[in-house]
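In this view, the complex is presented without one of its protein chains, the others remaining in place.
Chain lettering (A and B) follows the sequence in which the chains are written, and residue indices restart at 1 in each chain.
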Amino acid sequence: MSVPILKQGDVLIASVQAALTDHDLLQLKDEMAHKVGQFRTRGVIIDVTALDVMDSFATRTLRNLAATTHLRGAETIIVGIQPDVAVSLVQLGLTLEGVATALDLEEGLAWLAQPRAA
Amino acid sequence: MVTTEARVDIARDVDIVTARQHGRELAGRIGFTGSDPTLIATAISEVARNIIVYSGHGEIRLEMIAGAGRHGILVVASDNGPGIPNLDLAMRDGFSTGNSLGIGLPGARRLMDEFEILSEVGKGTTVTMRKWRR
Partner (left out) sequence: MLEFNKNDFKVFGEMAEEDLDARLRFVDFTPEDFTRLIEIKDEVLDHLDEHLAAFFEHLGRFEKARGLIGSVSLLQEATQLQREHLIAMVGGDYGIHYVAQQFQLGQIYNRAQLDMGLYMGAFHAMLSGIAQRISARFPGDSSVALAHYRSFKKVAFFDLAIVVDGIVADREQTIRRQQEAIRELSTPTLQVRERLLILPIIGLLDSHRAKQLTDTLLQAIRAHRAKVVVVDMTGVSTVDSKVANHLIQTVEAARLMGAAAIITGLSADVAQSLVTLGVDLGRLNTMGDLQGGIEKAEQLLGYAERSTERTGHLAD
(Lines give C-alpha, C1' and ligand atoms only; values in the text may rest on other atoms or scores of the structure.)
Protein backbone atom coordinates (compact mmCIF):
# COMPACT_ATOMS: atom_id res chain seq x y z
CA MET A 1 0.00 0.00 0.00
CA SER A 2 1.73 3.18 -1.09
CA VAL A 3 1.56 6.49 0.73
CA PRO A 4 -0.42 9.15 -1.14
CA ILE A 5 1.42 12.42 -1.79
CA LEU A 6 -0.59 15.63 -2.10
CA LYS A 7 0.55 18.91 -3.56
CA GLN A 8 -0.45 22.16 -1.88
CA GLY A 9 1.20 25.06 -3.67
CA ASP A 10 4.92 24.50 -3.40
CA VAL A 11 4.54 22.06 -0.53
CA LEU A 12 4.23 18.30 -0.81
CA ILE A 13 2.31 16.51 1.94
CA ALA A 14 2.44 12.80 2.69
CA SER A 15 0.25 11.23 5.38
CA VAL A 16 1.51 7.82 6.37
CA GLN A 17 -0.83 5.11 7.60
CA ALA A 18 -0.50 2.91 10.66
CA ALA A 19 0.27 -0.37 8.89
CA LEU A 20 3.30 1.07 7.13
CA THR A 21 5.72 -1.56 5.87
CA ASP A 22 9.41 -1.09 5.16
CA HIS A 23 8.66 -1.20 1.44
CA ASP A 24 6.04 1.52 1.73
CA LEU A 25 8.56 3.75 3.49
CA LEU A 26 11.32 3.19 0.96
CA GLN A 27 8.85 3.80 -1.83
CA LEU A 28 7.80 7.05 -0.18
CA LYS A 29 11.41 8.15 0.06
CA ASP A 30 12.03 7.48 -3.64
CA GLU A 31 8.81 9.11 -4.77
CA MET A 32 9.45 12.20 -2.69
CA ALA A 33 12.94 12.52 -4.10
CA HIS A 34 11.51 12.50 -7.61
CA LYS A 35 8.50 14.70 -7.03
CA VAL A 36 10.48 17.39 -5.24
CA GLY A 37 12.47 17.93 -8.41
CA GLN A 38 9.43 17.50 -10.61
CA PHE A 39 7.37 20.25 -8.95
CA ARG A 40 10.13 22.57 -7.80
CA THR A 41 8.93 22.01 -4.28
CA ARG A 42 10.02 24.25 -1.44
CA GLY A 43 8.76 22.17 1.44
CA VAL A 44 7.81 18.63 2.39
CA ILE A 45 5.55 17.59 5.24
CA ILE A 46 5.51 14.00 6.43
CA ASP A 47 2.48 13.53 8.65
CA VAL A 48 2.96 10.58 10.99
CA THR A 49 -0.15 11.15 13.10
CA ALA A 50 -1.49 7.69 12.26
CA LEU A 51 1.82 5.93 12.81
CA ASP A 52 1.63 3.96 16.04
CA VAL A 53 5.21 2.68 15.96
CA MET A 54 8.34 4.47 14.80
CA ASP A 55 11.35 2.20 15.03
CA SER A 56 14.99 2.63 14.00
CA PHE A 57 14.27 1.76 10.37
CA ALA A 58 11.47 4.30 10.06
CA THR A 59 13.58 6.96 11.73
CA ARG A 60 16.58 6.25 9.53
CA THR A 61 14.50 6.28 6.35
CA LEU A 62 12.79 9.53 7.24
CA ARG A 63 16.12 11.12 8.03
CA ASN A 64 17.41 10.02 4.64
CA LEU A 65 14.29 11.41 3.05
CA ALA A 66 14.89 14.77 4.70
CA ALA A 67 18.54 14.79 3.66
CA THR A 68 17.65 13.94 0.06
CA THR A 69 14.97 16.58 -0.29
CA HIS A 70 17.31 19.12 1.24
CA LEU A 71 19.83 18.38 -1.49
CA ARG A 72 17.10 19.01 -4.01
CA GLY A 73 16.17 22.36 -2.52
CA ALA A 74 13.26 21.53 -0.23
CA GLU A 75 13.02 21.46 3.55
CA THR A 76 11.28 18.57 5.23
CA ILE A 77 9.38 18.65 8.47
CA ILE A 78 7.85 15.68 10.28
CA VAL A 79 4.59 16.38 12.04
CA GLY A 80 2.18 14.47 14.25
CA ILE A 81 4.53 12.32 16.29
CA GLN A 82 2.25 10.82 18.95
CA PRO A 83 3.14 11.04 22.67
CA ASP A 84 3.77 7.28 23.01
CA VAL A 85 5.87 7.24 19.89
CA ALA A 86 7.87 10.26 21.10
CA VAL A 87 8.63 8.43 24.34
CA SER A 88 9.76 5.30 22.51
CA LEU A 89 11.98 7.29 20.14
CA VAL A 90 13.66 9.03 23.04
CA GLN A 91 14.13 5.76 24.92
CA LEU A 92 15.62 4.20 21.81
CA GLY A 93 18.00 7.11 21.65
CA LEU A 94 16.73 8.31 18.28
CA THR A 95 16.21 12.03 18.45
CA LEU A 96 15.71 12.83 14.77
CA GLU A 97 18.38 15.45 15.18
CA GLY A 98 18.72 17.66 12.17
CA VAL A 99 15.14 17.04 11.10
CA ALA A 100 12.49 19.59 11.98
CA THR A 101 9.41 18.42 13.82
CA ALA A 102 6.13 20.09 14.64
CA LEU A 103 2.90 19.18 16.37
CA ASP A 104 0.59 18.82 13.38
CA LEU A 105 -0.11 19.73 9.78
CA GLU A 106 -1.11 23.29 10.65
CA GLU A 107 2.11 23.90 12.56
CA GLY A 108 4.10 22.26 9.81
CA LEU A 109 2.66 24.56 7.17
CA ALA A 110 3.27 27.59 9.41
CA TRP A 111 6.89 26.56 9.87
CA LEU A 112 7.41 26.12 6.14
CA ALA A 113 5.73 29.46 5.42
CA GLN A 114 8.27 31.36 7.47
CA PRO A 115 11.08 32.84 5.36
CA ARG A 116 14.43 31.32 6.18
CA ALA A 117 17.96 32.55 6.14
CA ALA A 118 19.64 30.67 3.29
CA MET B 1 -11.42 -17.96 27.15
CA VAL B 2 -9.01 -15.12 26.46
CA THR B 3 -6.03 -15.96 24.24
CA THR B 4 -2.71 -15.46 25.90
CA GLU B 5 -0.33 -16.50 23.19
CA ALA B 6 0.39 -15.66 19.56
CA ARG B 7 2.85 -16.85 16.97
CA VAL B 8 3.77 -14.88 13.87
CA ASP B 9 5.74 -16.26 10.98
CA ILE B 10 8.30 -13.69 9.86
CA ALA B 11 9.25 -13.81 6.22
CA ARG B 12 8.22 -10.53 4.60
CA ASP B 13 8.27 -6.97 5.80
CA VAL B 14 4.51 -6.96 6.19
CA ASP B 15 4.95 -9.62 8.89
CA ILE B 16 6.83 -7.07 10.99
CA VAL B 17 3.67 -4.99 11.09
CA THR B 18 1.58 -8.04 11.98
CA ALA B 19 3.91 -9.04 14.79
CA ARG B 20 3.91 -5.61 16.38
CA GLN B 21 0.14 -5.27 16.07
CA HIS B 22 -0.31 -8.59 17.86
CA GLY B 23 2.17 -7.41 20.45
CA ARG B 24 0.32 -4.19 21.08
CA GLU B 25 -2.97 -6.05 21.39
CA LEU B 26 -1.65 -8.66 23.78
CA ALA B 27 0.07 -5.97 25.84
CA GLY B 28 -3.24 -4.20 26.21
CA ARG B 29 -4.99 -7.37 27.31
CA ILE B 30 -2.29 -8.11 29.84
CA GLY B 31 -2.98 -4.70 31.30
CA PHE B 32 -0.06 -2.59 30.14
CA THR B 33 -0.99 1.09 30.10
CA GLY B 34 0.49 4.42 29.09
CA SER B 35 3.23 4.24 26.54
CA ASP B 36 4.15 0.63 27.40
CA PRO B 37 2.16 -1.05 24.59
CA THR B 38 3.95 1.19 22.11
CA LEU B 39 7.35 0.45 23.64
CA ILE B 40 6.65 -3.27 23.43
CA ALA B 41 5.40 -3.00 19.84
CA THR B 42 8.53 -1.05 18.92
CA ALA B 43 10.84 -3.63 20.48
CA ILE B 44 9.01 -6.36 18.57
CA SER B 45 9.41 -4.36 15.39
CA GLU B 46 13.17 -4.17 15.92
CA VAL B 47 13.72 -7.88 16.56
CA ALA B 48 11.35 -8.87 13.77
CA ARG B 49 13.27 -6.77 11.29
CA ASN B 50 16.48 -8.25 12.57
CA ILE B 51 15.18 -11.68 11.58
CA ILE B 52 14.38 -10.55 8.05
CA VAL B 53 17.56 -8.60 7.49
CA TYR B 54 20.00 -11.18 8.81
CA SER B 55 18.19 -14.46 8.30
CA GLY B 56 15.33 -14.03 5.90
CA HIS B 57 12.90 -16.19 7.79
CA GLY B 58 11.97 -16.85 11.40
CA GLU B 59 9.25 -16.69 14.00
CA ILE B 60 8.06 -14.43 16.77
CA ARG B 61 6.24 -15.93 19.70
CA LEU B 62 4.31 -13.74 22.13
CA GLU B 63 3.05 -14.96 25.45
CA MET B 64 1.48 -13.63 28.60
CA ILE B 65 3.56 -14.58 31.60
CA ALA B 66 3.23 -14.38 35.35
CA GLY B 67 5.63 -14.53 38.24
CA ALA B 68 5.93 -13.25 41.80
CA GLY B 69 2.47 -11.75 41.77
CA ARG B 70 2.79 -9.70 38.62
CA HIS B 71 2.05 -10.08 34.94
CA GLY B 72 4.07 -9.42 31.87
CA ILE B 73 4.74 -10.22 28.25
CA LEU B 74 7.28 -12.61 26.81
CA VAL B 75 8.63 -12.10 23.29
CA VAL B 76 10.77 -14.78 21.67
CA ALA B 77 12.22 -14.02 18.25
CA SER B 78 13.94 -16.99 16.66
CA ASP B 79 15.47 -17.87 13.33
CA ASN B 80 17.68 -20.57 11.79
CA GLY B 81 19.85 -18.07 10.02
CA PRO B 82 23.61 -17.63 9.86
CA GLY B 83 23.82 -16.51 13.49
CA ILE B 84 25.75 -13.55 14.87
CA PRO B 85 29.51 -14.18 14.99
CA ASN B 86 30.41 -11.51 17.51
CA LEU B 87 27.53 -10.96 19.92
CA ASP B 88 29.34 -8.47 22.11
CA LEU B 89 30.04 -6.25 19.16
CA ALA B 90 26.54 -6.58 17.80
CA MET B 91 24.99 -5.61 21.12
CA ARG B 92 27.10 -2.48 21.36
CA ASP B 93 25.23 0.63 20.39
CA GLY B 94 26.08 1.93 16.98
CA PHE B 95 27.73 -1.20 15.62
CA SER B 96 26.44 -2.46 12.31
CA THR B 97 27.32 -4.95 9.61
CA GLY B 98 24.37 -4.37 7.34
CA ASN B 99 23.13 -1.14 5.94
CA SER B 100 21.78 -0.06 9.27
CA LEU B 101 22.41 2.14 12.24
CA GLY B 102 23.07 -0.97 14.26
CA ILE B 103 20.56 0.14 16.79
CA GLY B 104 18.01 -2.64 16.44
CA LEU B 105 19.01 -5.11 19.14
CA PRO B 106 20.53 -2.69 21.67
CA GLY B 107 17.47 -0.52 21.13
CA ALA B 108 15.08 -3.35 21.83
CA ARG B 109 17.02 -4.14 24.98
CA ARG B 110 16.52 -0.59 26.20
CA LEU B 111 12.80 -0.76 25.73
CA MET B 112 12.26 -4.02 27.60
CA ASP B 113 12.98 -5.11 31.18
CA GLU B 114 14.75 -8.40 30.43
CA PHE B 115 16.75 -9.28 27.36
CA GLU B 116 18.69 -12.42 26.45
CA ILE B 117 20.25 -13.38 23.17
CA LEU B 118 21.60 -16.74 22.11
CA SER B 119 23.29 -17.08 18.79
CA GLU B 120 25.31 -19.80 17.16
CA VAL B 121 27.06 -19.31 13.83
CA GLY B 122 25.47 -21.54 11.23
CA LYS B 123 22.60 -22.50 13.52
CA GLY B 124 20.57 -19.40 14.23
CA THR B 125 19.60 -16.79 16.76
CA THR B 126 17.05 -16.57 19.54
CA VAL B 127 16.21 -13.33 21.28
CA THR B 128 14.14 -13.55 24.46
CA MET B 129 12.66 -10.40 25.98
CA ARG B 130 10.29 -9.72 28.85
CA LYS B 131 8.50 -6.66 30.12
CA TRP B 132 6.59 -6.53 33.40
CA ARG B 133 3.53 -4.57 34.29
CA ARG B 134 4.11 -2.22 37.19
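Please note the rule applied: a residue touches a chain if its C-beta (ideal position, glycine included) is under 8 Å from a C-beta of that chain, and two chains touch if they have at least 3 such contacts.
This one's a predicted model, so the numbers in the text were calculated from it and none came from an experiment.
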Inquiry  = List every residue of subunit B that touches the chain not included in the displayed model.
reply    = 1-2, 29-31, 34-35, 64, 66-67, 69-71, 134
Message = For subunit A, which positions touch the chain that isn't shown here?
response = 79, 81-83, 86-87, 89-91, 95-96, 100-104, 107, 111, 114-117
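The rule we apply is simple: only the chains that are shown with their structure count from here on.
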Query = In whole angstrom, how far does the Cα centroid of subunit A sit from the Cα centroid of subunit B?
reply = 26
Key: subunit B - residues contacting subunit A, complex   = 13-14, 16-17, 20-21, 24, 34-35, 37-39, 41-42, 45-46, 49, 93, 100-101, 103-104, 107, 110-111
Key: In the complex, subunit A residues that touch subunit B   = 19-23, 52-57, 60, 82-85, 87-88, 91-94
